[in-house]
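Note that one protein chain of the assembly has been removed; the remaining protein chains are unaltered in position.
Now for chain A:
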Amino acid sequence: MTVDMAMATETQFHVLAVDDCLIDRKLIERLLKTSSYQVTAVDSGSKALEFLGLNGENELRDSKPASVSPDPYHQHIEINMIITDYCMPGMTGYDLLKKIKESKYFKDIPVVIMSSENVPSRINRCLKEGAEEFFLKPVQLSDVNKLRPHLMKGRCKEEEEDQPNNKRKGMEEIVNSPDRTRTRYNDGLEVV
């Protein structure tokens, strides 16, 4: 594996797909993999919540194995997007969307809803609740191509939050700032 390929794998987006229909799960998985996303597919909203470490009303932080980074922001599974069917037995896609938006850790993860039925009130309800997109089934490659901007936006946000200094500074500013030349003498100052 070349260095470039290794880096590509590291920064691969991870999408959680939720659909009770076996054929549609296979389809969405293939569509997402074609776009080079890592995919986890589950067959229900409750399995999705379980996977995310959101069980019941309290977020059981400790019950989920920590992902690689010990960073307190990343104690849950690393997921960059959730794409879910609307009509599912038990928990609907809308119910799942609400639970995700109520979650401290996952509320900013983009959620996309899929449905075989074109019901404007349903679509509006989901968008109002915070869904980024609503796809009519069968989902096609042209739909999946719309996901990338949402994923990129999410990543930029993540990278911002990862900076110990939360103020937005251009790289040039940091490198050339007078503070940096003084860090040799000042142990307490963190250099970004």
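We adopt the following convention: a residue touches a chain if its C-beta (ideal position, glycine included) is under 8 Å from a C-beta of that chain, and two chains touch if they have at least 3 such contacts; residues count from 1.
Following the convention adopted for this analysis, contacts and distances are computed from a predicted model.
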item	value
Protein name (UniProt record) of the chain left out of view, among "AP-2 complex subunit alpha", "Centromere protein M", "Histidine-containing phosphotransfer protein" or "Connector enhancer of kinase suppressor of Ras 1"	"Histidine-containing phosphotransfer protein"
From A:12, A:55, A:116 or A:163, residue that would touch the chain that is not displayed	A:116
Residue in contact with the excluded chain [from A:34, A:55, A:124 or A:145]	A:34
Hidden partner chain, residues of chain A it touches	21-24, 26-27, 30-31, 34, 87, 89, 116, 137-138, 140-141
